[in-house]
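Of the protein chains in this complex, one is absent; all others appear in place.
The first chain written gets the first letter, and so on, giving A, B and C; residue counts start at 1 in each chain.
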Amino acid sequence: MTAAERHPKLLYWAGVALGPLAWGINLQGIYALAHFSCETTKLTGAIMSAVLAVVALAGTAISARAVRRGAGAEWTDAQGGGPRTFMAWLGVGSGVLFALVIANQLAASLMISPCLR
Amino acid sequence: MTVRADERELRDDALNGLELSARLDRIWRTPSGLLGALMSVDHKVVGRRYIATAFAFLLLGGILAILMRIQLAGPEQTFLSADKYNQIFTMHGSTMMFLFAVPVMEAFAVYLVPLMVGTRNIAFPRLNAFSYWMFLFGGCFLWISFALNVGPDVGWFAYVPLSSLQYTPTKRPDVWAQMITFTEVAALAVSVEIVVTVFKLRAPGMTLDRIPLFVWAMLVTSFLVMFAMPSIMVASTSLILDRLVNTRFYDSSSGGHPLLWQHLFWFFGHPEVYIIFIPGTGMVSAILATFARRPVIGYPVIILSLIATGFLSFGLWVHHMFVTGLPQLGAGLFTASSMLIAVPSGLQIFCWLATLWDGRPVYRTPLLFVIGFIVIFVLGGLSGVMVASVPIDTQVHDTYFVVAHFHYVLIGGAVFPLVGAVYYWFPKITGRMLSERLGRWNFWLAFVGFNVAFFPMHILGLIGMPRRVYTYTADMDWAHLNLLSSGGAAIFALSFAVLLVNVMINLRSGELAGDNPWDASTLEWATSSPPPPQNFDRIPVVKHRDPLWLDSASLPVVAGLSVERRELLLTSLAEAEPQTREASPEPSIWPLLTAIATTVFFIGSIFTPWAVLWGTPPMAVTLIGWFWPGGSKEDEE
Amino acid sequence: MRQTIVRNVAGLPTFGYGAHSGPWWGAMGFMALEGMGFAIAIGAYLYLYAVNPNWPIGAAPPDLWPGTAETIIYLLSIIPNEMTNRVAHRQDLAKVRVGLIAMSVIGVGLLVLRGFEFAHLNTRWDNSAYGSIVWLVLGLHTTHLATDVGDTIVLTVLMFTRHAKPRRFSDVTDNVFYWNFVVLAWLPLYVLLDWVPRL
Partner (left out) sequence: MPIRMRTALVPFATLPLAACAGRQSTLDPQGLQSAQILNTLFIFLSVAAVVWIAVVIMLCAGLLRRKRAFDQPLALHQPFERTTGRVIFVLGVATLAIVLGLSIVSYAGQRTVFAKNEHALTLKIISHQWWWEIRYENDSPDKSFVTANEIRIPAGQPVKVELESADVIHSFWVPSLTGKMDLITGQKNELQFTAKNAGIYRGQCAEFCGLQHAHMAFAVLALPADEFGRWRDHENQSANSPTDQLGRQGEQLFRAKGCALCHTIRGTLAGGQLGPDLTHVGARTTVAAGTLPLTPATLGAWIADPQHIKPGNYMPKMPLQSDELIAILHYLEQLK
């Protein structure tokens, strides 16, 4: 196996991992920073969400790249038999989905003041 | 590798047909007699016991539900006292969640997953036996306590400080908390077994994208169990410690906080809902493919949904705490995640609808239950979107609206698929068919009864009826809808009586099923019904996601496994390439003895902290007995 | 159903190391869920820390020396542990025996030290929520430590009996693997228990 082949194999599942990770950090982060952002700028949460949505989408991009390179194997839908490309496709979907969840949380932090109880 | 198997050993490539079957049967069979039965490590034997026990608890929990519906059928009734009612609703919730819903799904997995992935036994079969005994003892512990009037009465959520020593000085909350520990141990053990079975014991060629959807669902569920249940373990342990040795976790006068309990409980409690629902979706996918006569559309979409739902379920727990006075922005974040979980759920539903759209549906009972599932579950999902909204939730939280919502989700999303699954896999498990006529009665009684029982509760909640009240005053305008709901509950209960009769009648005398009565596509149908102790005479090789539809006449297999000892084929994680021929444990009495020692330890420790001291040595001894090599052939290689 | 043999697996080994072995994955599974248990306990600690204006509540922070000594021994123990791993892969029984004895002694030593740590926490479990969570966190880790030490001792004895067959070397490597988990789990707990109260 050459290095070029190994590289996409290593990261084909990046989207599956990065999306949920970014979302988890966003959830805990805004929560933990609510007190702080109430006293200073009200935009802390929104900025963090924007950054983390990009992180989730980066997962999608890496997985999409792995799909394009074939991720080491062919994948035909009905038969199966290309697990890496398959996982890479899941990564593409997962990154987008979690970016959307983060975007919805961004909307929440724009609309609701961190001071409101 | 330097170690090679003994070259003189007899392998399955040297035998054929009946001779091969007979030899494997002798190796893998559960020993006869009572002792043999107690020693069994066969996933099918343990799985059957697990299923039967879980359904017994369903029956008990159902009887409690009926008692509650009798009490609430009219205002100011005295059929049950407040004390009894509180015990009963707590027992109903605890039994249904911890002793029925989670175990029954795991039980089906214990039985089916090894067959569906084409192997001979589950990974860690002794742990599996141990898990069953723990579940059984924990369930009996709870119910015997209830019979002795020490049944828990603080709700299945046991909020502190109501469940603290100060406000409930009896042993009732201890019984609840320790029952949790029992069932958690059982559930965690099964989860690890399922994960390893799916990761390592799949038939050669069953790559990640050829795993049957039910198995995928159980894999995701097992991960949820592994990451959700430690939270309730910490919670129940700290509650017992507070009550037994005066720790101050939840004592607000000493720095503790009641909301810590709620966070810990719901961090487990919300994934719990998906631990129950995701296996249901797996059953739906399995049944749907068979009866729509085509593969489920959108295999990758469904798996993406399962995985996304699994992750998201860990970020929803605060929507159970919207009215506890948390910062509003924090609550809003959980609205965001809770709303978005509708997207993966919706995608799954659309895939199933498309499958039915294109398929040629064969209307047998399992399919009816799947159709019922779609109708009911979608309604429950939509009311779930409503309770995810903070302002709406402040009104409907802790009312009958929520009771209606989660029964639509749990009964619609898990029990309907489950009953469908009973009809679907009964022929495989017993070798006999259930009656189709009774099946139809069963479905229509369940469908009508369920909706009549639970739909009115939405309205009851909106017109102000709170949950967990043992009665209500006559001037509250709730009587008519409650009576209607109780009537529906009676019809719903009747449907389960029909199921019970159907099973009882056909268990021994039903029509013979044959290997594959539904012409289904997954591997469990490639062996006889019921399967032999070794499951498969030779391990199948998988070349397609629907192997039996690809070729229904001949099965590609591998040869070369031992026929002198229990041997499994391990394959690689992603590609399912064969790696090793690993030994699988023999029957053993030690799992039962370990479970007994653990039970003594657990029950002792709600009465005295010293149980930790005198309870540990027997556990250590039994565990050493369990793992010490028994001198059998596979151990000594 | 007719069977067609398409492949023969008779040449495969009867046990494997690491990701090729079933028990290794089982250990992974249990480490994942136990790791989650530690994470939850840490979360509970931080929650109580956040809601209480004074921390530690009504007590001095724990004395530093037992925890620090343990941390140093844990880190150093990785060396004999990894050496045991290497000789187990080479299936060198004599050296595996030495390695296991060393690891058993280190484990028992750490358990003794853990006793001192409890004694120097400077708070009781029933003093306050602070005392409770400190005892819970430390107790949780001690359970893991004790279980692994017990496991190591039993395995050591096993390797001196007639059961010391090649497949047991795989068990030894799993035991090594689990010890690394016990060490890894300790490091954040050390910071949490000994340093967070000093913030």
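Note that in this section a contact is a pair of C-beta atoms (placed from the backbone, for glycine too) under 8 Å apart; a residue touches a chain by one contact, two chains touch by 3 or more.
All figures in this text were calculated on a predicted structure; none of them were measured in a lab.
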Can you list the shown chains that the hidden chain touches? A, B
Of the residues B:Gly332, B:Gly510 or B:Pro591, I need the one that contacts the missing chain. B:Gly332
Of the candidates A:Cys38, A:Val51 or A:Ala107, the residue in contact with the absent chain is A:Ala107
Of the candidates B:Phe55, B:Phe311 or B:Trp478, the residue in contact with the absent chain is B:Trp478
Per the touch definition above, residue among B:Thr170, B:Thr324 or B:Ser554 touching the missing chain: B:Thr324
Which residue among B:Trp444, B:Trp549, B:Phe601 or B:Trp628 touches the omitted chain? B:Trp549
Residues of chain B in contact with the chain that isn't shown? 81-83, 86, 154-155, 159, 161-162, 167-168, 252-253, 256-259, 289, 293-295, 297-298, 301, 323-325, 328, 331-332, 335-336, 339-340, 342-343, 346-347, 349-351, 353-354, 356-361, 371, 374-375, 378-379, 382-383, 385-386, 388-399, 459, 462-464, 466-473, 475-478, 481, 521, 544, 546, 549-550
For chain A, which residues reach the chain that was dropped from this view? 77-78, 100, 104, 107-108, 111-113, 116-117
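Operating definition for what follows: only the chains that are shown with their structure count from here on.
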Comparing A-B with B-C, the one with more C-beta contacts is B-C
How many angstrom lie between the centres of chain B and chain C, each centre taken as the mean Cα position? 30
Listing for chain B: what residues touch at least two other chains? none
Considering the complex alone, what residue numbers of chain B touch chain C? 1-5, 11, 13, 123-124, 188, 191-192, 195-196, 199-201, 204, 226-227, 229-231, 233-234, 237-238, 241-242, 245-249, 251, 254-257, 260, 263-264, 267, 515, 526, 537-538, 541, 552-561, 567-570, 573, 578-583, 620, 624, 627-629, 635-637
Touching residues (chain side chain C, partner chain B) in the complex: 1-16, 19-22, 25-26, 29-30, 32-34, 36-37, 39-41, 44, 47-48, 51-52, 57, 91, 125-133, 135-136, 150, 154, 158, 163, 165-167
State the interface residues of chain B toward chain A in the complex, per the touch definition above. 205, 207-210, 295, 299-301, 303-304, 307-308, 311-312, 314-315, 325-330, 332-337, 339-340, 343-344, 543-545, 574-575
